[in-house]
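Then we have chain A:
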Amino acid sequence: MPPKLCALCNTSRPILKRPKTGQQICKSCFFLVFETEVHNTITESQLFQSGDRVAIGASGGKDSTVLAHIMKTLNDRYNYGLDLFLLSIDEGITGYRDDSLETVKQNQKEYNLPLKILSYSELYGWTMDDIVAQVGRKNNCTFCGVFRRQALDRGAAMLGVDHIVTGHNADDVAETVLMNIMRGDIARLGRCTAICTQGEDTIKRSKPFKYTYEKEIVMYAYFKKLTYFSTECIYSPDAYRGHARTFLKDLEAARPSAIIDIIHSGEAFEIRDEVKRGQKLQQTCKRCGYMSSNDLCKACTLLEGLERGMANAGITDKGVKQLNAAGPTPDNLRTIPFFQMNTVGNSGPSPSPNPWPLDSGPSG
Partner candidate 1 sequence: MSCENPTTDPDALMNRRPKFDKAKTCIKCKIAEGNIVIRHAVYCKDCFFPLLKTKFKRSLEPFVNRLPNGPRKKALNPSGNLLIGFSGGLGSTVLLDLVHKSYFSHRKPRESGGEVEAVPEQQETGAGDRYRDPRQERVWKKAAVCYVEVAGAFPGMKDRTEDIQRIVESYDDFEFVPLKIEDAFNGEWWESVDQCPSSSLLNFDISNEELPFFQSDSTRLTPLERLHTYLSRLPSPTAIPSTIRTLTRLLLLYTAHSTSSSHLLLGTSLTSLSISLIASVAMGGGFGVSEEVQEEWIPPRSGIEGRKEVGVRVVRPLRDVVNKECATWAWWNGLTVVGQETVPGFKQTIGGLTKDFIIGLERDYPSTVSAIARTCGKLTPKDEAGGQCVMCQRPAQRGMEIWKQRISVRSLADLEEAPSGIPIGTQENQPSLSPYLCYACHATMTSKSSRANPSSTNGPKLPTSTSDSKTVSNLVPLPVWVTARLFGPADKVQAEDPSREGSGDALRDGEVWRNVELGREEMRTAVKDFLLDQDE
Partner candidate 2 sequence: MLTISLKIEFAGGLELLFSNQRSHRISIPSNPASTPNEPPKRADITYLIHWLKDNLLKERVELFIENGTVRPGILVLVNDTDWELEGEGSYELMDGDEIVFISTLHGG
């Protein structure tokens, strides 16, 4: 039987089978289609304009390492004209981030991109180690999750950046669609397949890897010999995402196009009008200006709790009551600096404690 040829170029010998399409292709064709598909995604959605300052959320993991590589490659090849930055968040957990931060520093050298590392201590005045010392191991993750989300936005504002790109891939998006249907999260369901999200007071965030299979990202890194440090998160079986993840993997094994098919389904529907009208409106936090559903955003509530020694404030109902019962916020507490979207290249907020006067404190 004559040896098979690459399904695309029909000249070289194939060395891999694409998880996305099943085609057997050679290495250079794989690089070409992988990169071109991301390029298509970027241009079709008109994500960027020439001159944009774009921060790549860099965790040192495979998605962000490959993302940094791809963004640099495409920016050069197609002359997007972008100013690229690497932005990394240091939670201040001894031994956890050290390796991944090393990878990010390496990326900086490899791609010659400016790097900003923003730490929790710089931003909030507390490292995760400090927080754990105060609250213990049970609820410490609540802080981390909330703080990290804000940190990316704040870091980007400090860099004077127009746009954040993250390494969310097709598997992530598909998983999120399933998860949001399962938990009835209509608000998130309406947003999660959008390639670019922007709130009124947050920086644009995009996912260039929206249609890229996780397996292919790994293959790309493997063949390009890119190094990354992977911290695998282990979800307890009781988390929605854990269930959705296992199910998604089974679906992919049954029919590889399932991942794309789910994303397509997610893009095909939207919320009914009468349901939209009933949704809670977004407002901004009275203290720090970040987007919030309530007067105080989650991060400010958590930080106040830490500062006043009531660690469960904002986490448990009992903690919230305790916080409110303890009276109005004293004036001398450390707060999160006011969050401001920069206009042109401004440096953003200064990370010193208490830069702005407080108003009336938490609503009773």
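Picked so that all candidates are chains of the complex that A comes from, given by their letters.
Methods note: a residue touches a chain if its C-beta (ideal position, glycine included) is under 8 Å from a C-beta of that chain, and two chains touch if they have at least 3 such contacts; residues count from 1.
Because the structure is predicted, anything quoted here is derived from the model rather than measured.
Applying the touch definition to chain A and the options 1 or 2 in this complex singles out candidate 1. Within the complex formed with candidate 1, the residues of chain A that make contact are 4-5, 7-10, 13-24, 27, 29, 32-33, 36-37, 40-41, 44, 138-139, 141-142, 144-146, 148-149, 166, 177-178, 180-186, 189, 211, 215, 218-219, 222-223, 233, 235-236, 238-241, 243, 247, 250-251, 253-258, 260-262, 264-272, 275.
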